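Only one protein chain is missing; all other protein chains are in place.
Up next, chain A:
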Amino acid sequence: MAGILAPGLGVLAHLERLETQVSRSRKQSEELQSAQAQEGALGTKIHKLRHLRDELRAAVWHRRGNVKACIANVEPNRTVEVNEQEALEEKLENVKAVLQAYHFTGLSGKLTSRGVCVCINTAFEGNLLDSYFVDLVIQKPLRIHHHSVPVFIPLEEIAAKYLQTNIQHFLFSLCEYLNAYSGRKYQADRLQSDFAALLTGPLQRNPLCNLLSFTYKLDPGGQSFPFCARLVYKDLTATLPTDVTVTCQGGEALSTSWEEQRASHETLFCTKPLHQVFASFARREKLMSLVS
């Protein structure tokens, strides 16, 4: 009835209603479609994840199985490892021993963060004496960082001559000076400690041990005159003196036998190391006392 009474309105309203119905149903179907699409996507995702999970599970089982197998095999493997360790330790000890042995060559070194630390081990007549270090910085110019060389050894002079141009020569020259100094010092120390009985006064010496003077008697407590000896070592790279003067303390004219003795002593001090000369004096004295 409403449609006939207001025909325009009724039709328009009806059309409107129909329009909204259509758009609503369209929206609904669109939503349904998108929901369905989403559902589909999620469904495939679920499938994929399930598949991945299964794969990982399988992998874990597989690994566990492997580990178990490994542990089962570990007994025979362990002994192989221990043998390897022992071999390595032995190698390490060997290397350490070789490095220590280098000391006996007289010249060894160790690389440092800035260069090299050279160690000079001095020796005399097969006796290992003091060691000295020179820490070099490898830069242009090469320089000495610090060292333990005694101050009376002419290190600066040697370095000025050779360090920049010929490092081998520098090291060998320094070795020469240090070994000679060690040797002279050794002889003077041995004289003071082992043959004090034959000395009639204290041994006069200087830091470089290149001037020694002392008075000695061949027969301590006997009637003979004491001798005065003055040993000069002008060559700092040598362990034998360059000049020797032996005089008799009495000062009077010596009999020929004393003169012969004096001259022979001078020759002895020039040709043999100091403590060996005194060792021969002591041996002779012992022989004489046995004979008489």
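Note that a residue touches a chain if its C-beta (ideal position, glycine included) is under 8 Å from a C-beta of that chain, and two chains touch if they have at least 3 such contacts; residues count from 1.
Everything below uses one rule, namely that contacts and distances are computed from a predicted model.
With the options "Kv channel-interacting protein 4", "Ubiquitin-like-conjugating enzyme ATG10", "Centromere protein N" or "Pyrroline-5-carboxylate reductase" in hand, the undepicted chain maps to the protein name "Centromere protein N" (source: UniProt).
The omitted chain makes contact with just one of the residues A:Leu107, A:Ile144 or A:Ile167: A:Ile144.
Here one chain is not drawn; of A:Ile167, A:Val232 or A:Ala282, the residue touching it is A:Val232. Touching the chain that is not shown, out of A:Gln204, A:Gln249 or A:Thr267: A:Gln204 (per the contact rule at the top). Mapped onto chain A, contacts with the missing chain fall at residues 96, 99-100, 102, 108, 110, 112, 117, 119, 133, 135, 143-144, 146-148, 151-152, 204, 206-208, 210-211, 213, 232, 234-236.
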